[in-house]
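Have a look at this one before I ask anything.
Left out: one protein chain. Kept in place: all the others.
First chain written, first letter: the chains are A, B and C, and each begins at residue 1.
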Amino acid sequence: MTDTTLDHAHDDSHGHGSIAQQADNWKTAFWLYLASEVVIFSVLIAMFVLYRLEFPARIKEVHEAAGVLLVAINTFLLLTSSWAMVMGLHQMRKGDRAGLIRWFSIMCALGALFVGLQYVEYQTLANEGITLYSDSFGMRFYAPTAFHGFHVIVGVLWGLLVINHARKGGYSAERTIGIEVFGLYWHFVDVVWIVLFTVIYLI
Amino acid sequence: MAQVHEHAPAAFTDKAIPGTEKEAVDAAAPHNHDVTVIMGRTLPFPVYTVVFGILAAITIVEVIISELPEGTIGNILLIVLSLIKAVLVVAFYMHLREESPLYTAILVVPVVLVVIATLFLTSVPLGNY
Amino acid sequence: MTVKPSLNSGTPAGGQSLSIIWIVAAALGIIFGGLLIGTLSPSLFPEQASLEAEQVDGLFQFMLVIGGAIFLLVIGVLVFSMVRFRARINDRSDGIPLHGNSTLELIWTLVPAVIVLVVTIYSYQVWISIRTVQPINHDVQAIGARYAWTFNYDITPETLPAGITIDQITEEPIRVALNSESGLDFNSGQLHTWAGEQVEMSMRPEDVNHAFWIPAMRIKQDLLVGRTTSITFTPTDPGTYRIVCAELCGSGHGNMAGTIGYDGELQGAWLVVHPDEETYLREFYEPQVMSVLFPPPDPALRGRATLASAKYPCATCHILDDLGWAGAIGPNLNNVGNNAARRASGTPAEVYLETSIRHPGDYLVPGYGNLMPQFNDETSEPNYMPEEDLTNIIAYLLTQKQ
Partner (left out) sequence: MATISRPMPGAIPAPKRLRISDYLRWSVDHKVIGVQYMALAFFGFIVGGALAMMIRWELLTPALDVMPDGQAYNQLFTMHGSIMIFVWIIPMFAGFGNYLVPLMLGAKDMAFPWLNAFAFWLLPPAVLLMLLGYFAGQSEAGWTSYPPLSTLYSMDGQTLWALSLHLAGISSILGAINFIVTIKNMRPEGMGYFQMPLFVWAILATSIIIVLATPFLAGALTLLILDRVAGTAFFDPSRGGDVLVWQNVFWFYSHPAVYIMVLPGFGILSEVLSVHARKPIFGYRAIALSSMAIALLGFTVWAHHMFTSLTPALRIPFMITSMIIAVPTGIKIFSWLGTLWGGKIHFRASMLFALGFLSMFVIGGITGVMLASVPVDIHLHDTYFVVSHFHFVLYGGSVFAIYAGLYHWWPKITGRMLDERLGRLHFVLTYLGFFFTFFPQHLVGMQGMPRRVSVYAPEFQGWNTVISLAAFVLGISTFVLLYAMAQSLIAGKRAGANPWRALTLEWATTSPPPPSNFVGDPIPYKDPYGYGTESAFRYLEEVDRRFGIGEPSEGKINTPAPAPAAGD
């Protein structure tokens, strides 16, 4: 081939074709998406941090009123569902589609339970008089947690879609990118919760 | 994973040598083990389960610390522990450990950015000047 | 423009004529001219009337010279290349295959770096110097409200005019207030001080953010809701200088500045620099203090004094010849004494006016929107207006008939 060759002799596109290529496209894209999610979440979390540093006494008050039990359970739910998620992927990589569906059902159930318990927690706090606009604690607490809760809801729905797709015979031991991308999302939501749990409830 | 080509790269490219589809599948192989070798001992679970165990343990420790009387040491410990948790999830569950370092960069850069930004926000005084 | 048609300028790959060069060169010539005039014009900045101004101007001049030189360099190389390296007609060859030159690239990385370093250091020095607060200074408070400035001066037992003692004050509440911790104060729509003395002013906004700017002093500071900010400057030349609001604050943002009336008198916010402290006291401070200590008995006169003091920002929006107001946003008040009685049938003029101040939205003069702020009688609320002021103002307004 010399400098002046304009194209390859045979018709063959690059970029779109292979599974590995597509997998890499999706993963890169999704990591980039998560990068921007990091920023959005951190704006909301920063609002809480500002308050936490300014009014530590008020935080203590709320902690005492709310207790840590409920959120500790919630943390476990989310951690377990993360584990279930990755076990599902593990099964699929071994070619076990039924295993994937099994684990993912657990994952979705746990995620849904998490949302339910968060609702209970919100109710408890509302009974304490803490609402979105009640005082400057409320808004700084609800904004990040509700935004996270919203992500959990989206995750559960997405998980159901994955299950549905698997039921119809989607995915194979080699072609798991759809699950992996969803996994990135779900684990990211988990990581955010790890941060929220520490920053808002523990410290 | 670099891109896929049937052709050898031309001499002047400085890209990573492209892998093939076959390799891509092989690369996923480590996931298929149902045992974990840790410090020379072989555990009968996949690595994910081991990680889950650690995560659960850390969480319990965290909850206990938070129930102890408040203190700076406790808070620092909590932050460190939760960082460990986050790193475990990212490294093992999100497979960052075995993916291209580019993904690590994609994650680390915004994290550093927002940490700096948040620290800055906390340094803006609320008082008069 | 002379484009010779014979050159077939539509030809994609064709060469270019000289004429286009001349056009561009001429355009550049004009621009140069403009730049030169701009640079040489003696009045780039408004008058230089403070210590800060001298330093800031020096710094600016320094940067202008450097910036101008960089600009000339870039333009010079550009124009030279355009003339020297233009493609001739039908020349289809390429330029030299030159890909770079490390030395050159190093130079044009390092030289700008050094330049900005120098500029930064110089700027830092000026900054430190204009931030220095003198131990003794003239202390004033400013309030920015949509859309007027109010300046607040303290009266203490020590600053009473010569020959006046506390015992001479007949009205009990005034005497008590003067001795109390909160003290007495008065307001003015203008900022008065004297040459050579540093002014330190703390500022707070009433409603939204504003920015306090005196171009002649080269100083500016935002007023931030929820904070009190301060500003210092040292006027050097006696005179009057426009005060400007430099942060968007709503529809009247542009009006929140010093203006000049039809007959040349100053309206709105101005900085008045007296030649010396004595003149300041004699011409501004003491007369104001006297009218606070010995208020006129007539409520209408008191009301007039209150309004004239710019304690309330009415002047921005209303026209009232008696006080020289020229605002164009709200209703004209010249005949308010008559109008107030007529506007709402069955409502007495006093009640009408009271409602119009406490709840401006209740009665709207046809053709005007509900733009006026509400003046409340609770200290905790924004735009606090004590009952006493209200009564006096109404009494005064009722005298305004044409």
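The rule we apply is simple: a contact is a pair of C-beta atoms (placed from the backbone, for glycine too) under 8 Å apart; a residue touches a chain by one contact, two chains touch by 3 or more.
Since the structure is predicted, the reported quantities are computational estimates derived from the model, not experimental observations.
Taking the complete complex into account, the chain left out of view touches A, B, C. Among C:100, C:297 or C:366, the one in contact with the hidden chain is C:100. Seen across the whole complex, the unshown chain contacts subunit C at 1, 3, 8-16, 20-21, 23-24, 27-28, 30-31, 34-35, 38, 41, 43-46, 52, 55-56, 59-60, 63-64, 67, 70-71, 74-75, 77-78, 81-82, 85-87, 90-101, 104-105, 108-109, 112-113, 116-117, 119-120, 123-124, 126-127, 130-131, 207-209, 211, 213, 215-216, 218-222, 224-227, 242, 244-255, 257, 259-260, 328-329, 369.
The set of subunit B residues touching the chain not shown comprises 3, 5, 7, 9-10, 12-15, 102, 109-110, 113, 117, 120-121, 123-126, 129.
Mapped onto subunit A, the interface with the missing chain covers residues 1-16, 21, 24-25, 28-29, 32-33, 35-40, 42-44, 47, 50-51, 132-133, 135-136, 138-140, 143, 147.
Just so we're on the same page, only the chains that are shown with their structure count from here on.
Across B-C and A-B, the chain pair carrying more C-beta contacts is A-B.
Per-chain CA centroids place subunit B at a distance of 53 Å from subunit C. The multi-chain contact residues of subunit B, meaning those touching 2 or more other chains, are 126. In the complex of the two chains, the subunit A residues touching subunit B come out as 8, 12, 14-15, 17-21, 23-24, 27-28, 31-32, 34-36, 38-39, 42-43, 45-46, 49-50, 53-54, 60, 68, 72, 75-76, 79-80, 82-83, 85-87, 89-90, 93-94, 174, 176, 180, 183-184, 187-188, 190-191, 194-195, 197-198, 201-203. Across the interface of their complex, subunit B is touched by residues 202, 226-230 of subunit C.
Interface residues of subunit B facing subunit C in the complex, by the touch rule stated above, are 126-129.
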